[in-house]
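Below is one structure. I have some questions about it.
With one protein chain withheld, the remaining protein chains of the complex are depicted in position.
As written, the chains take the letters A and B, and residue 1 is the first residue of each chain.
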Amino acid sequence: MPRRPRTAKKLAQRIELSYFKQPQPLRRWRFILSIAFPAVAVLWLVVAGFAKNRAPYSMGPLSAPHAFFAQKCSACHVADTVSFRHPVTDQACVACHDGPIHHADQKFTPSCSSCHVEHQGRISLIAVRNASCTQCHSDLSTRAGAPHFVRTVLSFARHPEFAPLRDNSSDPDSIKFNHQVHLAANLLGPDGRRVNLACDDCHRPGTPRGSWPYGAPGVEAVTFSGGAQYASPPTAMPSSFHPTTAMQKRAELAYMAPPTYANTCFSCHALQFDARFADAVPHDKPEIVHAFLAQKYQDYIAAHPSALHEVFAPPRLPGKPIPVSPRAVTSGQWVAEQVTAAEDLLWRKTCAECHTLNFSGGNSLPTIAPSRITTRWLPHAVFSHDAHRMVSCVSCHASVASSQLTSDVNLPSVRVCQECHATRASAAPAGCFECHTYHDWSQEKVYPGKFSLPDLLKSSRNSVAHPPVAAIIQR
Amino acid sequence: MLLDRTQRNWMIAAAVLVAIAAAIYIPYALNSPQGPRGGSAIGLSFGIVGFALMIFAGFLGARKKFPVWRVGRAQTWMRGHLWLGLASLPIILFHAGFHMRGTLTLVLMILFFIVIASGIFGAALQIYIPRKMTTEVPMETIYEQIDHIRSQLREEADQLATAACGSLDGTAAIGTAPGGDSSASAVEVGVEVSEEARGQLREFYLRRMRPFVENPAHSRSPLADSPQASGIFEELRLRLPPEFRDTLKDLESICEEERQLTHQARLHRILHAWLLVHVPLSYALLALAAVHVVMALRF
Partner (left out) sequence: MSPALVELTIDGDKVSVPEGTTVFDAARLNNIRIPTLCHQQNEVPVGVCRVCVVDVGGRVLTASCVRPVENGMVVSTTSEKVRSARRTLVELLMSDHPSPCARQQQSGDCELEVMARAEGVENPRFARRATSRGRDDSSVAIAVDHDACILCDRCIRGCDEIRHNDVLGRMGKGYRTGIAFDQNLPMGNSSCVSCGECMISCPTGALTNKFHVGTSLRTGEPASPEVLHELPVFAGVSGTFLELNRGAIVVRHFRPGEIICREGEYGSTAFYMLEGRAQVSINAQMGHVKTEGGARGFFSKLSSRLARGTEDHRDEESVRRTIPIDGPADLPLEKPVAELGPGDLFGEMTCMSFYPRSATVRATTDVTSLEMLRNVLDILQRNKNFRGQIEENYRRRALDSHLRSVPVFSGLTTSFINHLRDKVELVRYSPGQVICRQGEPADSFYLVRIGFVKVWQAHPGGEMILAYLGRGGYFGEIGLLGGGVRTASCTALDHVEVVRIAAEDFHFMLDKFPEIRHSLESVALERQRENRERLALVESTPLQDFLAQGLMEAQSLLILDLERCTRCDACVRACADAHDGVTRLIREGLRFDKYLVATSCRQCRDPLCMVGCPVGSIRRRNSLEVIIEDWCIGCGLCAKNCPYGNINMHPFPVQIADADSLGRTRAVMKQKATSCDLCTEHAEPSCVYACPHDAAHRVDPRKCFGALLAQSKRD
């Protein structure tokens, strides 16, 4: 029988009525820690504040070009005079570099920071998300009315076909050229040799190394700046490359230099004009050729006055000699004759092999249409052959092997690009920015630097030496 | 607190809230020019909603300080705290765009995760430990009064022992309980019991039980272990005369109560210790979050 009776009253009377008001260890510690932890947290920030260390508030490390003034928040976060906010204004960016707008008729101009997001670590600021572009290009419209470009481009995977390949465009080149013939095997080459032409015998980017195999001797690099003037400053590089000066050089290798007669056609297609002369006519304007011819013949007749009396006997039937009448021509006449004959040959045969000559206008000399070799087929995109140098030419330019007409556009289709460039993790990058630029760099203004080093490196908020941003912008 | 039907409405509401948030977030994340970030309009909205949920969750502490104010039942607040607090996790993640850049924001995110994790852990404890305590500690009392009750148990044990075997230092008359009153239910053992038996009981009490009862929580005495203790008392029951049976029963009951109180104290501390992490860190979180709000809006 339990002799320690437990009744409700006995149990209750054991308890002190105000027990819950007495200090209890668990509650006390909770209270203490509830003061201590926030205090430590705030203290950390206060200490950082006193040390003028802005690092805690930074939302992430800055990109490499901006990292050195990471402590100077006000360089980008401009202190407005009255409002509480210190937003990143376009003027802050523009204090150092320009960013011309895309197009005069664009509906709205997004702010710099809406596309170029800082505080994401050591990334390239140019590597803008597709969404920045598609905010307009998903349904393109301009202030001036309908756009000239495809209305909807959402991603590279659904990139429309390149314009030169659409709409039955054709190569406006006026040089008659048949790739298929030239790529055939065992072509008759210079000096009677049989040659097999490779793509890079004629097509080389920018500043080539080495001499042209089929070029005129002594003709080295044509100073072709390649695509450098077309390519944007270093940013034409894919995002994974960090532009360096070495790489800037390679920007020149982006585009193929347009093949010139001197570089590529010379050795096979000699411009002989007269059996008496071994040299060829200069590959130049008709006037120059004419003058050359005239000079040549004049020199010849001066050296060989007897030629005046030479008659070119036309081939005649056997057994019947043709009386050769001595000609009484002056040297001038003779020259003119010869020149005409030579020009006849040239204009009608030699030059017309490749060029289209126009004899209108009553001039004796034809006009030759400019060659109009397109070096940059996609003016609104940036492409670098150098970046693709590991790929064989024909694997992209597959249509060349069967291209017979000059008007054939042998630009690879966008689908060829899409084979490698996709949004898969194991694909080549396919962001809009890889090929296209937003800023119209032709309008770029260049600023002289206005900041002193202490200015940039000081991390105080309103340093007196820092000139107002507005003053910098006014030029 | 148990997870039962009473929680259902709040659970559904929180799930709906998160679903709506996700429905907003996904297209935003895919289509925004800068990617999902806290500073964009939607990101800011998520941040505001998330912060509001965090502040509401923080108010639970304040609500508990004024329990009488009729501003909503404590259960409503508790369920709100639980489910809206849990919902704030995905919303804050949406706000941050699943990034963790920036020192302050990284610290915030870590604190946030710890607070939520400790909260979930605490909720789990609150489901299992009360049941455990109810089953395993039938002689449960109020934790804060355990020391007070232990001193009462000490007195009771002393009185029992003194009544049974005379004064514990051997001087007072046999059979009287010095200063004892009827509340101790001390047994008056008659003079028929031998002095030797009394001595044995006294020796057991002084050597074994009193040290245990003095400090039961940290005692290494065999009495602190239930099977050993019942063995000891069984042996005593055999050795000592039957007149001591009631006394021994009461002493055994006191030992049992001491053991149960120790167990209760342990369980109670487990049940409440997580708050020492959850609450202070949440205050730190709110403080830093406030700083973050100011700084992020400013810049």
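Everything below uses one rule, namely that contacts are C-beta pairs under 8 Å (C-beta built on N, C-alpha and C of every residue); 3 or more make two chains touch, one makes a residue touch a chain.
Here the structure is a predicted model, which is why all the values come from computation and not from measurement.
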| item | value |
| --- | --- |
| Displayed partners of the chain not shown (whole complex) | A, B |
| Which of B:I12, B:V71, B:A124 or B:V294 contacts the chain that the document leaves out | B:V71 |
| Candidates A:R14, A:R193 or A:K445 - the one touching the absent chain | A:R14 |
| Touching the absent chain when the full complex is considered, from B:S45, B:Q126, B:Q152 or B:S167 | B:Q126 |
| Hidden partner chain, touching residue among B:S32, B:S88 or B:T141 | B:T141 |
| Residues belonging to subunit B that touch the chain removed from view | 1-2, 6, 64, 66-71, 73-75, 77-78, 126, 129-131, 133-134, 138, 141-144, 268, 271-272 |
| Residues belonging to subunit A that touch the chain removed from view | 6-15, 17-18, 20-21 |
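The rule we apply is simple: only the chains that are shown with their structure count from here on.
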| item | value |
| --- | --- |
| Centre-of-Cα separation between subunit B and subunit A, whole angstrom | 69 |
| Residues of subunit B that touch subunit A when the two form their complex | 30-35, 37-38, 99, 101-105, 107, 141-142, 144-145, 148-149, 152, 156, 185, 187, 246, 249-250, 253-254, 269, 272-273, 275-276, 279-281, 283-284, 286-288, 291, 295-299 |
| Contact set on subunit A toward subunit B in their complex | 2-5, 11, 14-16, 19-20, 22, 24, 26, 29-30, 33-34, 36-38, 40-42, 45, 55-61, 73, 77, 84-88, 110, 113-115, 117, 119-121, 128-129, 131-132, 134-135 |
